[in-house]
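Notes for the one structure printed next.
Here the complex is missing a single protein chain, while all its other protein chains stay put.
Which chain is which? They are A and B, in the order written, and residues in each are numbered from 1.
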Amino acid sequence: MRLVVDLNKCQGYAQCAFLAPDVFAMHGEESLIYNPRAEEEQRERVARAVAACPVQAITADGPDGSGGPATGSAREASDGR
Amino acid sequence: MAADYVEWLRREGRIVIVGASLAGLRAAETLRAEGFAGELTLIGDEPYEPYDRPPLSKSVLLGKASPHHTELPHRWETDAKWRLGVAAAGLDLTARRVRLADGDEVEFDRLLIATGVRARPWPKEEEARLEGVFLLRTREDAAALYRRLKAGPRRVFVIGAGFAGSEVASACRESGIPVTVAERAGAPLVGALGGVVGAVAADLQTENGVDLRTHVTVTALEGDSVGRVRAVHLSDETVVEADVVVVSLGSVRNTEWLTGSGLGAGPRGIACDAGCRAFDFRGIVTDDVFVAGDVARSPHALFGYQFLSLEHWGNAVAQAETAAHNMICHGAERRPHLWMPAFWSSMFGVNIKSVGVPPMGEQLMITQGSLAERRFVGVYGCKGRIVAAVTFDNARWLEFYQRQIERGAPFPVEYPTLDRRPEGRRPVDADFPDPSLPTHGPMVTLSGYSPADQQLVFHPARH
Partner (left out) sequence: MPHASMTRRITDFANRADPYPVYEELRSTPVLHEEEGGPYIISSYYDIKALLHDPRVSSDAANLAAAGDDALASTEETGGLPPSFLRLDPPEHDRLRRIANSAFGPPHRPRRIDGLRGQMREIVTELIDAFGDAREIDVVDRFAYPFPVTVICRLLGVPREDEPRFRAWVDPLVATLDPETRRGTDADAATAAREARMQLGMYLSGLVEERAGEPRDDLLSDLVNSRGPDGSLTMMEVLSTAVLLLIAGHETTVNLITNGMLTLLRHPEILRRLREDPGLSVNIVEELLRYEPPVQLVPQRTCIADIEVRGVTIPKGSRIWLVLAAGNRDPERFEDPGRFDPDRGDIQHLGFGSGIHSCFGAPLARLETQIALSELARRLVDPRLVEDPPPYRPNAVLRGPRHLGIAFEGLR
């Protein structure tokens, strides 16, 4: 599973490092380091981390590398402008 | 622009994006998300799908991530044709064609240029070819450097103490590797944050065991009989033995392929308007060519409409989204790119973040915390206004200062703030180096008011 953290948004609340400690780690008190390619077995923990991020800085994608929001209905919705 | 042209473009037009990294990918996703149904082609010189670079100098060097697996997650299906591993070699504006290095040509109705920057190489080619001399920009660079660090070199020598160089030094120390850092200025990070904050970064390095040499340049890299680097010669006549050298002298904008195209492209990037449309060399804005990311230089309303070049991750994302939006909408719906410059770095366990344009700042005030404790908020002022802020392990306050910058709040900061120390009562000279001297990479470059910089004479850094 791929993920990326927008570290401009990140303010070091460390929720991700608590909830998925094998993927996210604090380096010092405030800076975050993470593995952009998380093991598949981490999916549940990563989902908790994504939802808990107070600044919504984490983007993760599906198992095949396809984007989460790449669904037909969403695209239709934005087509209807 | 006729309304029906935009409708046609959205339905069946051809859009080409040159540059398949962060900005290119986010632009492609935005085009699709906003309903572009035509043909989309992405051209990238590296043979890999878009990957993230910031982890390369941090988690990768610390062994916490693989250099081969930092590919960016996709936020939207791009449904694009990917031409990877082949660089763009030329642009014909009249025929609307991009020429590729393999001789192929790709036609477009609208073009987005997001070719970014590359690491500035060591200027002496023969020395640069020595085994053990590394750059750090691509995943291959990172993989090669990580392999060498893991093998336990005797000493790593980092040329240039900007953010990237300092991050490399930090990773080395964390792995217990002896490291020397050479910097032509008086301290690390001075180009980006000035001398006062640079002094804090210098303390951070020396306390963590970095052999920091300032006010020196590297005069030569010395190889052994089989072509491996073995020593570094400095301008103060000293010689440091090292078996790994990391050249961290900032970056070069990838605009050479546009030479002669007629676009306003040069060593400082490609000039574009606030709507991301490229200027031609005469200063006339084009209709069909857009620019985004590190390669762009665009005027910013908050900073006196000077052209800014921003080598910032967040800028690449935001500008790509704005450019993509503007490429496929009617004129009245276009948005300006007004991103607040912001960046982060992390070294020796300290989180450094900034908003605004610190190098514009003449003065600095430590409004919270203390330099000595390396936990503080510094506010930069210019002509009576707040223009930037930097935090060391104090990121949660930064959004307050960002709003102050946005509203042009007065400087110095007269009102009381939490944890204001005696040192923070008065502004001090921020101590930036003379801007006319070349530096190896402030991450923001102010480049004046002219959209065309063809006549600019470029001085490579003397190291």
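Assume a residue touches a chain if its C-beta (ideal position, glycine included) is under 8 Å from a C-beta of that chain, and two chains touch if they have at least 3 such contacts.
Keep in mind it's a predicted model, so treat the numbers as computed, not measured.
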Touch criterion as defined above, residue of B:Thr138, B:Ser170, B:Thr322 or B:Thr367 at the omitted chain: B:Thr367
Touching residues (missing chain, whole complex) on chain B: 367-369, 373, 375, 377, 396-397, 399-400, 403, 415-419
Touch list for chain A against the chain that is not drawn: 13-15, 17-21, 25-29, 44-45, 47-48, 51-52, 54-56
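Here is the rule we use: only the chains that are shown with their structure count from here on.
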Intercentroid distance (Cα basis), chain B paired with chain A, Å: 23
Chain B partner contacts - residues on chain A that touch it in the complex: 2-4, 6-8, 10-12, 25, 27-31, 33-37, 59-61, 65-70, 75, 78-79, 81
Footprint of chain A on chain B - complex, ascending: 29, 32-35, 37, 52, 54-55, 58-59, 62, 64-66, 69-77, 312-314, 317, 342-344, 346, 348-351, 353, 393-396, 398
